[in-house]
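I'd like to ask some things about the structure below.
Showing just some of the chains, left in place.
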Amino acid sequence: MFKHEKHLLHEVKVDRPNPTYAAMLQEQLGGANGELKAALQYLAQSFRIKDKEIKDLFLDIAAEELGHMEMVATMINMLNGHDVEGQVVMSGTIEPQVLSGLTPMLTNASGAPFTGNYISATGDLAADILSNVAAEQGAKVVYEYLYRQINDKGVRETIDFLLNREEAHNALFREALNKIQGKGSGKDYGVDEDARLYFDLSAPGQYFKDPQPTSPGFQNPRQH
Amino acid sequence: MFKHEKHLLHEVKVDRPNPTYAAMLQEQLGGANGELKAALQYLAQSFRIKDKEIKDLFLDIAAEELGHMEMVATMINMLNGHDVEGQVVMSGTIEPQVLSGLTPMLTNASGAPFTGNYISATGDLAADILSNVAAEQGAKVVYEYLYRQINDKGVRETIDFLLNREEAHNALFREALNKIQGKGSGKDYGVDEDARLYFDLSAPGQYFKDPQPTSPGFQNPRQH
Amino acid sequence: MFKHEKHLLHEVKVDRPNPTYAAMLQEQLGGANGELKAALQYLAQSFRIKDKEIKDLFLDIAAEELGHMEMVATMINMLNGHDVEGQVVMSGTIEPQVLSGLTPMLTNASGAPFTGNYISATGDLAADILSNVAAEQGAKVVYEYLYRQINDKGVRETIDFLLNREEAHNALFREALNKIQGKGSGKDYGVDEDARLYFDLSAPGQYFKDPQPTSPGFQNPRQH
């Protein structure tokens, strides 16, 4: 079960309203690499996990991502200002001006609604963890793009916090994969000859050699 | 921020596996009147609410609905059994057999993915609360349909609990509307003459008189 | 069956072209609280209604909403001007400039296509009517947002007419609910103990008391 606390996971600061940037930030609320996607993906995957340690990890991070979602929504709120007024948005969707009365929407930066299609859950731990590492890396990339496009010091500090948390999750998921290496879909990698062929179908050029696959595992994701 | 506790909000019981019924129950996990929809709708609406009491009510219920979602997912898990085997599903979508390895999916009973289109948030309290009352009534209806189509005693007890919780939420939202009656979009109802006309456009028959609109408010939602 | 008359339900006036506002107005043509949604929702619900009076009400209003849809499309047409020219749209989607040759599209203000996901039909009169009351209130809210963002006198008069019609429909649907109170999903409200609990899951604060639910019904929606 879930409990909610009204204080945010981490303080959110915004120096001044900026409705155009609010539209851009929607991407991390309801978009393909956004916080809601991360929260629901890890939660959905956890529904059938039996490994106690990994289930706990997934749920720790899922709960944190719900907290991130609230932080992003709070930033959008502050950036949107007080009144519906379509003309203040220089570029990007203006749907919050006509539909939601500036309430942060569960959409991406184009106004496309959040969709379960963003979520991957396969019932296989190796596949799910690799998917989560990719999700965390993608979320970091989007925060980097957003960081570069604003000078607002408060916004930058908040994005910086969120970006660093994605790095933490990324490393933790990598550790989780290494714990279960060679299990589930990681079994029997590269046994068949068909797995050791390279089909050179785009001309010109072939720069990689025939693969000799091993089970996926990460280099030590932890500094020492 | 959110915290998670691994025990369920309320015990879930299932007497025996029933993959066809698991497919039907998906409707309340990822469907239009399902638990995820309710949780996210109330959470999204709360992002911009200033009324402290109503914001608290929305978040109390949003957190509970997340807990309901886990209960529904747990039931689906138990009903699905242990092995992917498409033939055991007599009717309904078999996608969990090929994509998610029986992990409960964030889809409806037809396998259509959860979508933000299910969620209504207008930035106006009266409109949002009316939307929530409708959502709770709709959720009750779906649980009633599901109840009738199974004899499994454990499933029926769990559905009965969830159905009653929707009644509770329904009444609470109605009280909330009455607290703010005549505010926001409830203002100035029926002032213009155009609001007091009836256009009889489907023939034959007109059974309602010209309206004389008042602001929406509920009869006492509380027994005394 | 349906018949069409080429004259509009009510005159539409626009003082001058305004492609940015045309993009905003799309919300009420193909959006979540728009006229097409209302028309199709009431029509779809009516397919299985046996109560003769309520079926007539639903179809009277469905037919009127189709007429509203034509009015909104006509306004968008007039606001769009005569030539495709993406640069004239200051904010909002420019898809009509590249895809539809300025023909009003069945999309919302973000260009997201109309979807059946907006439509709720449960086969239960109480749930459907509550959904319709919410839809009418939501439509009123969107028209209020749109009204505030334009000074064009012709547009304002047309929006005012449409907004008042939603008030009329709202009151009529509330009367309909009161006629069937305690039937269908309105039965047996608050009987179980589980329906009389409050779960205080968002901290701090609880401002509502334990509910004691009654069947949903509206205060007299008619002035006297």
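Lettered A, B and C in written order, each chain numbered from 1.
To be clear about the criterion, a residue touches a chain if its C-beta (ideal position, glycine included) is under 8 Å from a C-beta of that chain, and two chains touch if they have at least 3 such contacts.
Just so we're clear, the structure is a prediction, and the values are computed from it rather than from any experiment.
Participant: 3 identical chains shown; how many in the complete assembly?
Facilitator: If we count all chains in the complex, we get 6 identical copies.
Methods note: only the chains that are shown with their structure count from here on.
Participant: How big is the gap, in whole Å, between where the Cα atoms of chain B centre and where those of chain C centre?
Facilitator: Those two chain centres are 19 Å apart.
Participant: In whole angstrom, how far does the Cα centroid of chain A sit from the Cα centroid of chain C?
Facilitator: One centre to the other, that is 34 Å.
Participant: Quick one: chain A and chain B, Cα centre-to-centre, how many Å?
Facilitator: 27
Participant: Going by the touch rule set out above, which residues of chain B reach two or more other chains?
Facilitator: Touching at least two other chains: 9, 56, 59-60, 62-63, 67, 115, 117, 122-124.
Participant: Name, in rising order, each residue of chain A that touches chain B in their complex.
Facilitator: 1-9, 30, 36, 40, 44-45, 47-48, 56, 59-60, 62-63, 66-67, 70, 73-74, 77, 99-107, 113-117, 119, 121-124
Participant: For chain C, which residues count as touching chain B in their complex?
Facilitator: 9, 32-33, 52-53, 56-57, 59-60, 62-64, 67, 115, 117-118, 120, 122-124, 126-127, 130-131, 133-134, 137-138, 140-142, 144, 160-161, 164-165, 167-168, 170-172, 174-176, 184-185, 189-190, 192-202, 205-208, 211-214, 216-224
Participant: Mind listing the chain C positions that touch chain A in their complex?
Facilitator: The touching residues are 20-21, 23-24, 27, 31-33, 90-93, 108-112, 141-142, 145-146, 148-149, 201-205.
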